[in-house]
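For this depiction, one protein chain was excluded, whereas all remaining protein chains were kept in their positions.
First chain written, first letter: the chains are A, B, C and D, and each begins at residue 1.
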Amino acid sequence: MIYYATQRFLLSLLIVIVAISLLTLMLHVVPGDPATMILGPRATPELIEKTRVAMGLDQPLPVQIVTFFGRILHGDLGTDVFTGRAVSDIVFEQLPYTLVLIAASILWSSILGIVLGCYSALRAGTWLDTLSGILSVGTISIPAFVMALYAVLIFAVSLGWLPAIGAGEGFFDEAIHLILPAFAIGISWVGYIARMVRASMLEVMGAPHVRMARSFGLTEARIVRAYILRIAVQPAVTLLGTGVAHLFSAAVFVEVIFARPGIGALIVSSVNERNYPIILGAVLVTTAIIVLATLLSDLIVALLDPRQREAL
Amino acid sequence: ATMPLGSRIWAQSGQVLRLSAYADIDALDPAFYQNGYNVDVMNCIYTKLIRYKAGREWDWELESAEEIEQVDDTHIRFKLKQGLQFSGDYGEITAEDVKFSFERAISHDSPVKSDWGPLDHVEVTGRYEGVIVLKEPFQPLWTIALPYGTGHIISKKAVLDATDDGGNFGMTPPVFSGAYVLAEWKPNQYVRLTRNPAWTGPAPGFEEIRILPMDDTKTAERAYEAGDLDFTQITLSSLAQYRQDPPANTTIKEYPSLYYVWLGMNLDNPALGDKNLRQAIQYAINVKQVVDAAYFGEAEPATGLIAPGLPGHRDHSAIPVEGDLDKARAFLQAAGGPPSQPLTIDTLNASEWTTMAQIIQAQLSRIGLPTQINVQDSGSFWTLGMESEGDRWKNMQLVLNRFSMLPDPYYATSWFVSDQVGIWNWERFSSPEFDKLHQKALSETDSGERAAIYRQMQDIMEQSGAYRFLTHEGSPVMYHDSLEPALRPDGRPLLPRFSGSV
Amino acid sequence: MGQAQATVSLPEPTVISRILRGLAGNRTGTIGFVLVVLILAAAIFASWISQYDPAAIMTGPRMAPPSSEHWLGTDNIGRDLFSRVLAGGRVAMLVAAASLGAALSLGLVLGLVAGLGPRWLDNLLLLLFDALRSFPTIVFGLAVVTLVGPSLFTVILVVAITSVPIYARIIRTQAQSLRNAEFVMAERAMGAGLPRILFVHVLPNVLGPLLILASMDVPLVIATEAGLSFLGMGVRPPTPSWGVILNDGYNFIRNSPWPVIAGSVPIVLVTLGFTFMGEALRDIFDPRLQKAN
Amino acid sequence: MHSYNTTRGNGHVPLMRIEELSVDFATARGPIHALRHISLEVAAGRILGLVGESGCGKSSLAYSLIGLLASNAHITHGVIRLGDDDLAHLPAGRWRALRGKRIAMIFQDPMTSLNPVRTIGQQMMDIQYRERITRAEKRKLAVDFLAQVRIPDPEARLDSYPHELSGGMRQRVCIAMALLTRPDLLIADEPTTALDATLEVQIIHLLRDLQQQFGCSVIFVSHHLGTVAELCDDVAVMYAGEVVEQGSVDEIFRQPAHPYTQALLECDPGSIREATRILPTIPGSLPDLRQVPSGCIFQDRCPHVFERCRREHPGFYSGERTQLVRCYRVAGEGEITS
C-alpha cells in the first residue's frame, strides 16, 4: 500500500513535470509576445526587454523549466509581471469557481447518467431503451457552448428564472448561479455515463454470479443494487476520472459565455496575452488536479472493488 | 423579464449601477495604466485637472483645476481648486501632488510615457499653482494626457509610503482622489466602487458602481436582457435587432467610435511590390459592401484613419468607397495579371473580421485575384508584422487591421511613421514627407491648419497603395430609460457623472 | 466443443452477413447504420444535391429563415446554409478520416512499441501518453492552433495528437495480452520472427476492434472541430464546416436560431449514427471490447 | 408424442416430474432444438446423475428446472411438475418463491459464481432475506454452514472476498449457500469440472455426506462417468438433446443397454483395465440440432443401426431390467410408449 502510494505519487509528479515541460516547449514555439499584448503599443523597446527579463524569457529553455520547478519547491508559482500579483493568488482565486462548477456538473450528470443507464440496461431492446439511447447519445454531441447559449437564452433571457452571468455571492446565490453552467457542461456527460453504464450493466447482468444470485430468488432490485451496479459503475468512474481534463476544457466555453470567473477563462485569456507565468501556473495547477482526479477515480474504483484494492 | 434572484439582492442595497467592461482591470496606477478599461475605473477613483465633456463633441472642461491655460507653446499654467481632499489621512490635493503624478510616468519609464510627449517637468509655483513645462510644443497633451489616464492626480506621500521609489503600485491604490473608492475587486468577477467620503465635489449619481468584465459583448447583451446590467455597449450586429425589438424600458443610442479598420499591404513583400497590383486591390474592394456585411449595415465606410468629429477627418477618400472594378482590372492588367500564388489575408479570429475577410476575398476574386484567409488568435496576430518576432513579417501580405484611438489625430498617424516600420507599421510604409508632416502637426496650434496637415498625411498613405480604409465601426449602447448616462462622443462611459435611477 | 461440432455442417456466414444480421437484431444499430450511410452519401454527393455554391455570398437575403429557395435559410453574408451544411459534412468526414487515420497509425506504432518493446520504453511512452492526456485538451489545442495557424490541417493535427495516447494505450494493452496469447507463443515456438508475429498475427487482431473504436470517435473529432471553431480557430474560411456554421450563427442566435440549428443538427445526427453503429459492431464482434483507458 | 408414465413402481416418491420437455434456442441462423422430449423423474431424497458429452443439453435442462434459461431460450413443449406447480409455465413472479427456497443450484465455475465485490458473509446473509431472524442469527447460520462444508476458521472467512479463497474453497462456499436455503431440490451443474482431480474428490465426498444429512434431492450434472457412478443413485444419459437411457446407476453402468451408453462407457479411460495402445472411440460426429433428423438421434454413429432406426424416432423401452432405453434393440423386450 505504501509502496503503491509512493509509486503513484512519484509517477503523478513525473507526469506533471513532463506535461509542464512539454507545455513550456510548445509555448516557446508559438508566436506572440506578452509585452506587446499587455503593455500595449506605446511600450518602448527597452521596457519590452525589461519585461522579458522579468519573466525570465531571456533564459534558455531548460533553465526556465528548472527555475520554474525550483521555485515551485518553495511553493512559489511566480509573479505576474503586469499586475505585480503572485501567480498563486491569481490562480487560486479563480480555481474554486471552476472546481465547484466541475464538481456540480459531475455530480448531477453522474447521478442522472447512472439512473438512465441502469434503466436502459434493464429494459434493453425496448423502445424506451432506444429512446433513452437516442436522448443520451444526442446530448453527447451537442457542443457545450451551444447548450450554454440556449440555456441562457431560454432560462435567463426569455424566462428570467436564473441569472445569466457571474458566479454570485453567498452560498445560496452561488448555487443559483451554478445551475445553468453546470447544466450546460454536465448534459453531455449524462449521455456518456448512461451509455457506459448501460454497456457495463449488460455485461455484468450476464455474469455467472448474477445468475447465481437469481438462483437464490433475490429480488431484482437488490440484485441490481448490490450485485450489478457496484461493478457496472466502475468504468464510468474511471471515465469520469480521466474525463476531468475534458471538463476543464468545457469549462472554458461555459466560463466565457456566462462571464464566470474561473481557471478556464484565465487560461484562455492568458494564452491570448501570452502571459507565460500565469499560463504555466494555471496549467500546472490544472494538470495536478487532473492527475489527482485520475488517482481519486482509481481509489474510488478500489473502494468499490476489493480485487482492485489488492493492487494497491 | 422578472429580475433574477442575484440582481434582486444587489438592488436592495440601494442605488447600484451595474455595467460591463470588455476586460478586467489590470492596472490602477494612472502613470502605468495600459488599457482604456482601466481608465474607466480611474475616472471614478482619481481626479484630474480637466476632463472630457460628456456629449457628442470632443471638448474638455475643468475638473479639479480652477483654471488652466496654455501660456505659450511649451508652458501650461494651472491652478487647483482649494479644499480637494485625498482619502485617508493624506490631506489636501496640492500642486506638489500634481507635479509628482505627472512626472512619475517619465521618471519611471512607464509604457505610456509617450502620452506626455515632450514633458520636461512641472514647476510648482504655489500650494495650488503650477506650470507644466514642455521641451517642445505638443498639442495632444490637451486631448490625450490631461483629461485621460496619465492625467490623474494621486498623493505623493501616499505613493511614497506604499512604494519605495514612487514607482508602479499596481492593483492596490494607496489613495483615492475621485468621487469613488475601490471597495472590492474580485478578479474576473467585478470591480465594486463605493462613494468616497473624502470627496468634496458634487455627489456622484450612484451609491455604488459595479463593473463586470465580460470579453464578449454578446454576453453583455444577454446579461442586460436578463436584467443583470443597467448599461452596456452592444455589438453592431445586434443593433438592428435591438432597434427593431428593444428590451423593455430601454434606450438605444449610437455613437461613432474612434477605432479605425483598414486593409494593409506589406510593401516589402515581393508579391506586392508592384504598385499597380496594390491599386488593383484598392479599387477592387467595395468598402460599402464589406462594412455592410460585417456590421449589418450599422457602420459607415471610413475615408481615412481619422474618425469624424476629430480634426483631420477627410470628407471622402481618393478611391471611391464602392471601388471601381474596371479600374481595378486595368491596374491588374498593368501589373501583369494576378500573382502566381494566392495572396494571403491575415485577420483576427472574431466574427466581424472573418466576415470582412471573406467578402474581400469574394471581391478580389471578381477581378481574378485568388486569396487565402489566415485566421489568427490575438496573440499571434498582434505580433505578425513585428521584426522582433522573427521572420513572419516577411511572409505577411494583406492584413486586415484595427487600431484603437485616443481623441487626437496625432495618435492615429504616429504608428505609420518610418520609425515604426517593423514595429506597428506593418505595411512598412515609409515616406519622409509623411514623417515631416507628423512632426509638424504636433506643434501646430492653429486647429484648422493642423487638420489640413492630417488630411494631407492620409492622402499620402492612400496614394502609396498600401492602405484601403474600411470603417471606424460604431459604438452603440443601451441602457435603462431611467438612467442618465454621461458618455464621451465615442460612447465610452464617464462613470462618475452617470445619474438617474436604476 | 460440442457446440462447434454441432454447427460444422452449416455454411459459415461471411463477415458482411454477420454484420447485417447483427444489425438487424439491434434497433439502435440499425438506426446508426442507416444514419451513417445517409451522412456519407450526403457528404459524397454534396455538390449534386445542393443548388448553390457553399462559398458564394449574397445568394439571397442575409439571415433568411428556411424557404423553398434556401431550405435551411441563409447565413450572415447570405450564403445558402443547406449547401454549406452539406459541404460541411464533407469537411467533417475528411477531418474525421484523416485525423483518426493518422491517430490510429501513430497510436498503432507507439502502442505496439510500448506493448512489445522493452520495459523502460514502455514506461517512458506511458509517461508521455499520460502527460499528454492530463493537459486540458483545449490548452493543447490553443497552443497547436496558434503555432500552426488555423486550417483544416491544424484541426486534423490537434485531433490526431490528442487521440494518439488513447489509441496507443488501448493497443498497448491489447499487444501485451496478445504477447502472452497462446497462439503467439505457438508461433514463436515454431520459430516465427518478430516481424511475422507482428504483421501476420498481432496486427490483424488489434485492427478490427480499433477501427470500431475509431468509428465511435468520429463525433469526438467533429465536436473538437466545433469547439476550436467556437474559439475562432477552426478551418480556414470560407471553407464551410459545421463548427464554423455554428460559430457564425452563434452571434445571431437571439433573433435567428436557424444557423445554429443547421450547424448542430448534423453534429447530433453524426453522433447518433456513429455511436450506435459502433456500439452495435462492438457487440457483434466483441461484447467485451470496452473503451478502457 | 403422448404423455406417459415413467414410474416403474420402484417405490421412490417423485419430487419432480419432467414430461416431454422441449426447449429451443433462437439464433440468427434459425432455432436450435436443444432439448427434445425430455421425460425424467427426480425421486425425493435421491441423487440423479445427468451425464452426456459436451453440448448434449445437460445445462439447458438444469437451467430450465430453475427458470434461468438464457433469454433466447423458449420452452416449446412439456411440463415440469414440482408439487402443484408447473415450472414450464410458471409466471415470472412465482419463480422467486421457489428459487432459493425449494430449489437451489450450484454452478460449474466457482471462480465466477460468487460476486467479486461482496464478502462471503454478505452474500450468505443476502440469501437468507426471507428468514425473519436477526442479523446475528443469520451470521451464525452462515458460520455453521461454512463449518459444515469443512471450511477452516469459518468465522474469519465470512469477511473474506471470493478472490481471497482458493477454487475449492469457493465451490464449498457455493455448496454451503445452496444448502443454507434447505432446498428440496439441489441442482449441481458440473460443480467439479473447474477443479483439480484431487479436489474433485473432496467436493464429491462432501456433497454426498451433506445430501445424506439434509435428505434433499440432487440433480448432479457431469460428463464424468466415474464421478456419477460414485455419487448418484439414478442416472440419465443424454445425447444431442435427448435422454437416451435412464435408470439406476448400478444397472446402467453394469449393463448399459443403449449403444451410446455402451460406447461412452468403453471410451472412459477409467474403465479400461488392461493396457492397450489403441483407445476406443465413437466414430462419426454429432447431428445438427437445427435440423434434427427423423428417426433415432444416434443412428449415424450406431454400430447396430437398422432400417427402422432411420425412419422412426424410438420411444422409451425397458428390457428385462428396470432401466428405460430409447432403442429399438430393446424394444422387443417390452415397449413402453409407441
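Note that in this section a residue touches a chain if its C-beta (ideal position, glycine included) is under 8 Å from a C-beta of that chain, and two chains touch if they have at least 3 such contacts.
The rule we apply is simple: contacts and distances are computed from a predicted model.
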| item | value |
| --- | --- |
| Chain not present in the shown complex, as UniProt names it (candidates "Peptide ABC transporter ATP-binding protein", "Probable oxaloacetate decarboxylase gamma chain", "C-deglycosylation enzyme beta subunit" or "Cytochrome (Ubi)quinol oxidase subunit III") | "Peptide ABC transporter ATP-binding protein" |
| Chains in view touching the one left out | A, C, D |
| Candidates D:Asp24, D:Asp126 or D:Glu200 - the one touching the absent chain | D:Glu200 |
| Absent-chain contact - pick from C:Ala181, C:Leu198 or C:Val268 | C:Ala181 |
| Options C:Ala24, C:Val109 or C:Val200, residue touching the unrepresented chain | C:Val200 |
| Sole residue of D:Ile38, D:Ala142, D:Val228 or D:Leu324 that reaches the chain not shown, by the stated touch rule | D:Val228 |
| Absent-chain interface as seen on chain D, which is shown | 53-54, 166, 168-169, 196-202, 204-205, 223-226, 228-230, 249-250, 253-254, 263-265, 267-273, 275-282, 285 |
| Residues belonging to chain C that touch the chain removed from view | 1-2, 4-5, 7-8, 12, 181-192, 196, 200-201, 204-205 |
| Positions on chain A where the hidden chain makes contact | 3 |
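Operating definition for what follows: only the chains that are shown with their structure count from here on.
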| item | value |
| --- | --- |
| Remotest chain, chain A as reference, centres from CA atoms | D |
| Inter-chain centre distance, chain B versus chain C - centres from mean C-alpha coordinates, in Å | 45 |
| Euclidean distance of C-alpha centroids - chain C vs chain D, Å | 50 |
| Residues within chain B bordering two or more other chains | 222, 377, 379-380 |
| Partner chain B, residues of chain A touching it in the complex | 30-33, 36-48, 82-85, 90, 93-94, 152-153, 156-170, 173, 176-177, 256-262, 265-266, 269, 271-274 |
| Chain A partner contacts - residues on chain C that touch it in the complex | 27-28, 31, 127-128, 130-140, 142-144, 146-147, 219, 222-223, 226-227, 230-231, 243, 246, 250, 253-254, 260, 264, 267-268, 270-272, 275-276, 279, 287-288, 290, 292-293 |
| Contact set on chain C toward chain B in their complex | 55, 57, 62, 76-77, 142, 145-146, 149-150, 231-233, 236-238, 247-248, 251-252, 254-255 |
